[in-house]
Each structure stands twice: as structure tokens, then as C-alpha cells.
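Of the protein chains in this complex, all but one are displayed in their positions.
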Amino acid sequence: MWDYKTPGIPDEEFERTEKVPITKEEVRTVQISKARLKSGQTVYDIGCGSGSISVEAALQIESSGKIIAIDYDQNAVDLTKKNLEKFELSNVSVILGNAKEKILELEEADAIFVGGTGGDTKEIVELSEKKLKIGGRIVIGIILIETLYSVLQVMDTLQFKDVDITQVTISKSRKTTTGTMMLARNPVTIISATKA
Amino acid sequence: MWDYKTPGIPDEEFERTEKVPITKEEVRTVQISKARLKSGQTVYDIGCGSGSISVEAALQIESSGKIIAIDYDQNAVDLTKKNLEKFELSNVSVILGNAKEKILELEEADAIFVGGTGGDTKEIVELSEKKLKIGGRIVIGIILIETLYSVLQVMDTLQFKDVDITQVTISKSRKTTTGTMMLARNPVTIISATKA
Amino acid sequence: MWDYKTPGIPDEEFERTEKVPITKEEVRTVQISKARLKSGQTVYDIGCGSGSISVEAALQIESSGKIIAIDYDQNAVDLTKKNLEKFELSNVSVILGNAKEKILELEEADAIFVGGTGGDTKEIVELSEKKLKIGGRIVIGIILIETLYSVLQVMDTLQFKDVDITQVTISKSRKTTTGTMMLARNPVTIISATKA
Partner (left out) sequence: MWDYKTPGIPDEEFERTEKVPITKEEVRTVQISKARLKSGQTVYDIGCGSGSISVEAALQIESSGKIIAIDYDQNAVDLTKKNLEKFELSNVSVILGNAKEKILELEEADAIFVGGTGGDTKEIVELSEKKLKIGGRIVIGIILIETLYSVLQVMDTLQFKDVDITQVTISKSRKTTTGTMMLARNPVTIISATKA
């Protein structure tokens, strides 16, 4: 369980498997902050991976809210469920399947997280805009140059305002025998916006 | 007022003056997350500047908690008060003065934020450790190489565990007539730890 | 004059004007290195700006080689000429005009530098590939996300091998009254390749 109100659960608190990526704690914290969450909201976590975003969001929206986590990978779905159990969260539904089909059936959302590693991020952003309530927030985490470009292109054509593009580069220290070095992590670009 | 549970209030929501620095929203969000805040806590914000950390922390600890903000600059104290009023927060005391003297008189803290621009950050960290409850959190934001070194040196000699050193580099987009460029902001190093 | 064999002339050695950008010394050094220059080569500098790349390249190819610098901005052409005079270089022709038209008339090149701030970088890369000798090198400096994407797309369709994509982020120190801080400069992405 996580006993604090602030997001940013340390990575090592989550169950991990080698095949499923996790959004690292500092980047995850910034993504959660960009979603501007409240009690009682409905939130999608598309491409939920290890479920770390779902866990953090579920804690913020509290038991009156609802997270819908989707991943096309059975390993990710299993791991997300394991992490939800570990953090004793019951306000999250985990769906195995193609987000492009599943999104259409869902209730409207107050906030949508999109993990940007697939080739269809642009289409998912288009579908997400349709499901967002007016004033709702989209938060897209991107590591590929091609995805960054294609999402940038589509943001302007959709009903979004206050589009924010933030690149986050984190380095973490490692102690060596002769001193402290900084190890760089790969940069992540976070695009966020409000449904107009 | 800020209506959301998540930290990361946009910079432009704060009152600003030219002479007083603000901790930018993404770095501020990571700092807030490293403090691991709860309802009802007592939190110091040393070198409060514009008060943006005090505002975010006050929202997390809610009205049952208490923030004590300190700055030696009258402009910073005035600006912090203005921002507290803007966000309708009454659980923050703002003190004008030298943190090294003022800290000694304060009640014990659950979390302490230290802004690292002054030459006396090392001494403030030493004093802070004395005032932190066991299990309490310290979060130090640093931009100077000399301060980074001197705080690193002192962390090992004090009763801290789980020392984390994270450098955060943020770039923000700017639209030009021919496309989108990324503008780099100066890196900030955040040292955080738990009082052992 | 620059008395050394190594590239990396300090920025302050160049004549500057406010309206014309300069490729900063460390990024310029990496760009020059990616071009793999030799005595006697023919080199284009497309979008020459202040002429700093032309100056550095002219020193490397020596008086038996030839630089052709092009810019559509009269201010850039004037400034480039001023810098060539300052560094006593006579192996550079400076052309005012649209690179897309001018390139076609030029002799074949051993190396081509392309400054990537305009909207037509993709077309210039396509034209450059035609003018490069087999084994010749192209070096493209990019700051816009859209340009990065469009150049990436076109590289695969042209006769290039050993395509290298390197992002360079430079920070420089500034002394303050309390210590040394690092000031970040905006990242530049350098794409280089060999004509196959």
C-alpha cells in the first residue's frame, strides 16, 4: 500500500517483469500532474504496461472514481492486475485488447493517458478526443521521433486547447569507488492538452 | 484556487515578480512527490521564493496540516503571502528572516523543502536533519555545482537513509513560423532522503 | 586569423550581428567532424548564416579546396564575407539566393552542410544527394521537430548509407555570487550520412 497523498511511488515498490516496461517514477509523476485529477473521475490508461500509472491515478481519484486500463499484451494485463492487488486498489478495470476497438465502447472520460510506443498512437489520440468530456485532459508519453511528429500534426486538427509539449530528461546518481556519477535515462516527451 | 488533487499548478497561475524566482511546474511537481506528503503534516519551505512550493504542499497536507515558509527577502515573503491569498490557503505561516536562526525555534517537521541557491545550504541541511521526525523527508533543490558537492558530502555524515539524487532537465516547445523547437531549461538536481 | 589545426574556434572570435544566428562552437565542431574533411575538397555550406561553418571548413580543406556558401538573407551573406575577411580566407564563394535553385548550377561536392531552420530542408537534402560525389558526406543541423521527421523520412529513400543521428545538448557554466551554475542551451540534432 501507498500511504501518501502525493504521486511518485518509487519504481521498486511495483511488481516488475522483464518484458513489460514501466514509466519511471519522476516521468510518471509529471504525467500524473499533467492529467489534473480529482476524486470521482473516470480515467483511461491506454497501454497500461506494468500498471504504474493506473495505480497512481487510482489513488488520486479515490474509490468514487474509476480507472479503465487497456493493453494488448497479456503480460501487461497480468502485471497490472498484480500491482493493483499489491496496492489494494479495486477501482480499476483491466481490459485485454486493441485500444482502437475497446475505446469506442467505454463511457466518457475526464482524463486519458496514452503510452506512445506503438505505431498507432495518432489514431488512439483521435479516438481519445472523441471520448473526452469538454475540459477533460489528455496526456501522451512519447519516446519515438515519428510518434512525436504524428501526434503533433494531429493535435492541431482536433478539439484541443492549451497544448503543452514538455521533454523530461532524468539522470540518477550512481556511487562508484571514486565518487558519484550521473547516469542518463532516455528522454520522454509528454504532450498534454485540454479538450475544448 | 486550484481544484485538483494532483500537484503541478501551471506557472502562470501564480503571481510573479521579476526579482523573485519560481520553481517551475514540472520540477516543483517532482520535488513535491519526493516529499511524500499526507494530511495533517508539518512542513517547512525554506527559501520559499514565490511560494509555489508552499501552495502545492499546503493543498496536499490540507487544512489539518501546517506549512512554515521562510525567506530572508522581504519581496519573497510578500509574494508568497499574495499567492497564499490567491489560492485561499490559511494553513501557511510566512516568516521573514535567516533560516539558520528561525529553524531552531520551530516545531518538529514531517517534511522539509530546502531551496539550494544560497551559500549556506549545507548548514541548513544540518539544522533540518535535527528538526525532522524519524521517517520524515528532506527535499533539496540545487542548481550550483558547489552546493551539490557540499550537500552530497554532508548527507553521508547525517542520519539519513535512502538518499536519492535526481537531475531533472526540462525542455518546452516553442512554435516558430517554420515548426516546433524545443527550448532547454537549466537542469536542477534534487536530493531527497528519509531521516533514519 | 586562427592559428590552430583543430576546429572549434570560440564564438567570440567571429563577427556577429543580432539578426543572424551562429552555430555555437561545440556543435559546430561536431558538425565539422561529421563531414570528414580533407585538403582540396569542394564543400557547400547551405544556409551559411554567420559563416562560422564556412570559416572552419575552409581552414580544413586549405587553399587547394573550395567552399561554396549560400544564404537567402543579405545580412547573412554580408556577415559571412566579413568573417572570411577576418580569418583571411580566400577559398570561399558566397552566393545570395535560394539554395534550391543555386545548388543545381554548382560543381559536384565532397561534403555538404545543411542548416535546418527553414521549411524546405527536406528538398535541399534531396538536391544535395544528387550533387554529392559517391563517398561524399552530408551533415544536417536540425532544431525543429518537423524538420527532424521530414529529413528522417527522406534519408531512407535516397542513396545514403551509415546514417547517424546524434543529438547534442551543451550546457555552459556561469559564475554567480554564490557558486557556479550550468546554463542549458537548446539541443541540436545532427544527421550525417555517406553518399552510397
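Every chain is named by a letter (A, B and C) in the order it is written, and numbering of its residues begins at 1.
One rule holds in what follows: a residue touches a chain if its C-beta (ideal position, glycine included) is under 8 Å from a C-beta of that chain, and two chains touch if they have at least 3 such contacts.
Please read all numbers here as calculations on a predicted model, not as lab measurements.
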Query = Which of A:Thr6, A:Thr147 or A:Thr166 touches the chain that is not shown?
reply = A:Thr147
Message = With the missing chain put back, one of A:Asn75, A:Asn91 or A:Ser171 would touch it. Which one?
response = A:Ser171
Request  = Can you list, in ascending order, the subunit A residues touching the missing chain?
outcome  = 117-119, 143-147, 169, 171, 173, 176, 178-187
Request  = By the contact definition given up top, give the residues of subunit C that touch the hidden chain.
outcome  = 3-8, 25-26, 29-30, 32-39, 60-61, 152, 164-173, 180, 182
On subunit B, residues whose C-beta touches the chain left out of the figure = 145-146, 148-149, 152
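The rule is simple: only the chains that are shown with their structure count from here on.
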Query = How much rotation, in degrees rounded to the nearest 5, is required to superimpose subunit B onto subunit C on the basis of Cα coordinates?
reply = 180
Inquiry  = Regarding the subunit A and subunit C pair, does the interface count as same (over half of residue numbers shared) or different (under half shared)?
reply    = same
Note = Top of the farthest list for subunit B, CA-centroid basis, is C
Ask   = With chain centres defined as C-alpha means, what is the inter-centre distance between subunit A and subunit B in Å?
value = 26
Query = Could you state the distance in Å from the CA-based centre of subunit A to that of subunit C?
reply = 39
Ask   = Which parts of subunit C, given as residue numbers and ranges, touch two or more other chains?
value = 145-146
